[in-house]
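Missing here is one protein chain; the remaining ones are kept as they sit in the complex.
Each chain gets a letter, A and B, in the order it is written, and its residues are counted from 1.
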Amino acid sequence: MAEIPIAWFLTLSAVLFVLGVAGFLFRRNIITVFMSIELMLNAVNLSFVAFSYQLKQVDGNLFAFFVMVVAAAEAAVGLAIILTVFKNRSTLNIDEVETMKN
Amino acid sequence: MEFVTQHPVLVVSLIKIAIALFVVMTALAYLTWFERKVVARIQSRWGPYWVGPHGLLQPLADGVKFLFKEDIVPPMVDKVAYVLAPFLALAIALTTLALIPIGPATINVLGQPTQLVISHSNIALILLFAISSIGIYAVVLAGWSSNSKYPLMGGLRSSAQMISYELPLSLAIAAPLLLSNTLSLHDLVVTQEGGIWHWNVLRGPFPQIFSFVIFLIAAFAETNRVPFDLPEAENELVAGFHVEYSSMKFASFFMAEYCNMITVSSMATLLFLGGWTAPWPAAYGSRFVPVLIFALAGVVALYHGIETLRRRDRLTFPVFGVVFLAIAGVFLLPMVQEWLLPLFWFCAKTGALLFAFMWIRGTLPRFRYDQLMGFTWKFLFPVAMLNLLVTGLLVAWFS
Partner (left out) sequence: MDVILFLVFAIIAVVCAINVVVQAHPISSAVSLVGVMGSLAVLYLLLGAEFLAAAQVIVYAGAVMVLFVFVIMLLNAGAESRKGHSLMVQVLAVPLLVTLLGLLAYIVQRIYRSDTTVHFGGFTHGTPQDVGRALFTGYLLPFEVTSILILIAILGAIVLARKEID
């Protein structure tokens, strides 16, 4: 078998996405949670590119490109927020950032 | 032998990689010698002098010294990242060289026509940029894994500096691309053929002289060279990110830095200085320039061989003179001229830029950190943006 079924790419994408969700749920460090989101975005990008291949159109690539650009913007703002949180509370544990809770 | 006939492309690629690796490693070693000589001249010293004629065997001695030094892995370091970082640095620095073409000719190796580049790609420039943007992890990982304050500071500075200077660098690359209209490094040079007035640095409608200067400044920062060597500022941070490294691991960082210098110099050559094309057409005698240069070098060496300070130079100088004269003779042979002349021009331009690296190291003081960041964000980046805009407008206007 010399060719790869496209479903393999989508399965890989699904696995990566679920791992991203797992990181998002299990991890307590804000930065790691943020990285899990990036992992999910990457997994979705892989699906977009795979669909682009299947449909023989460049549009999927462009979607992935836009996701990438938005992720870069998101990282800039998100990391700025993390810096501010750390400055005010000197912790990165999301369970300890709970002022609004009580 | 059967393997060779069955996989000709693979074998030819392996041969090219082996040759390139050997040449580059030798070049790296002698670049350190060259740098020490140049800086020494600027500071009115002699530089390496005693190991071999004019210290020519000094790189060899250094290599042996590095090999036999004790390889210390300090306690409390993050072992995996600590060991990974220097190899990552060198591997990435060497990988970028695979994309750089050094001549136009296709030569036959084992009956297989092949170009003077290890890996030809239509988007070579983007790939080059992608691979070199990974190189920063080596510095960052080295700084972090050493678990010590000076390396950490060095790594922090380096990551901020390299991200910041990547912007003007990419904008400066984009402008000449508008003129040449290709991303392949080979085609980039083809569009600049026909003499110095066709090189991107001087070509109309908008000469890319500003891009060239911006590219060089940003390249100095990307390769952590003076005046932007904040990550390894020795009088503030001891040696920055590689304080804790010794032996061959330290040498890897060192080689990676020099390799990156070669990469950016050849990138500048290909992008702005017409790559391997001669400054004026062969009809007006540009093919005799290398002959003249090498012959002159040979005569000078022979002349100095008559009367020397040290006795052994009485032997080495004439030998070098004869070697140079022989090289000059080789450049006259018609069958090798076709690929030797482009190679000469490429090496000459790259070498001139490398000399500029060393010249500036010997001349300029180091920036202060806030000046460094302010310079790129408040000056270099807007200027690069403006340059790209003007270039785009003029290209659109005249096409």
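Quick note on the criterion: contacts are C-beta pairs under 8 Å (C-beta built on N, C-alpha and C of every residue); 3 or more make two chains touch, one makes a residue touch a chain.
All figures in this text were calculated on a predicted structure; none of them were measured in a lab.
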(request) Indicate each shown chain that the hidden chain touches within the full complex. (result) A, B
(message) Given that one chain is not shown, which residue among B:Leu116, B:Leu152, B:Ala251 or B:Leu372 touches it?
(response) B:Leu152
(message) Considering the whole complex, not just the chains shown, which residues of chain B touch the missing one?
(response) 81, 122-123, 126-127, 129-131, 133-134, 136-137, 140-141, 143-144, 152, 155-156, 159-160, 162-163, 166, 183
(request) List the residues of chain A that touch the chain left out of this view. (result) 1-12, 14-23, 25-29, 31-32, 34-36, 38-39, 42, 45-46, 49-50, 52-54, 56-59, 61-62, 64-66, 68-77, 79-84, 86, 92-93, 95
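Convention: only the chains that are shown with their structure count from here on.
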(message) Roughly how far is chain A from chain B, centre to centre by C-alpha average, rounded to an integer in Å?
(response) 37
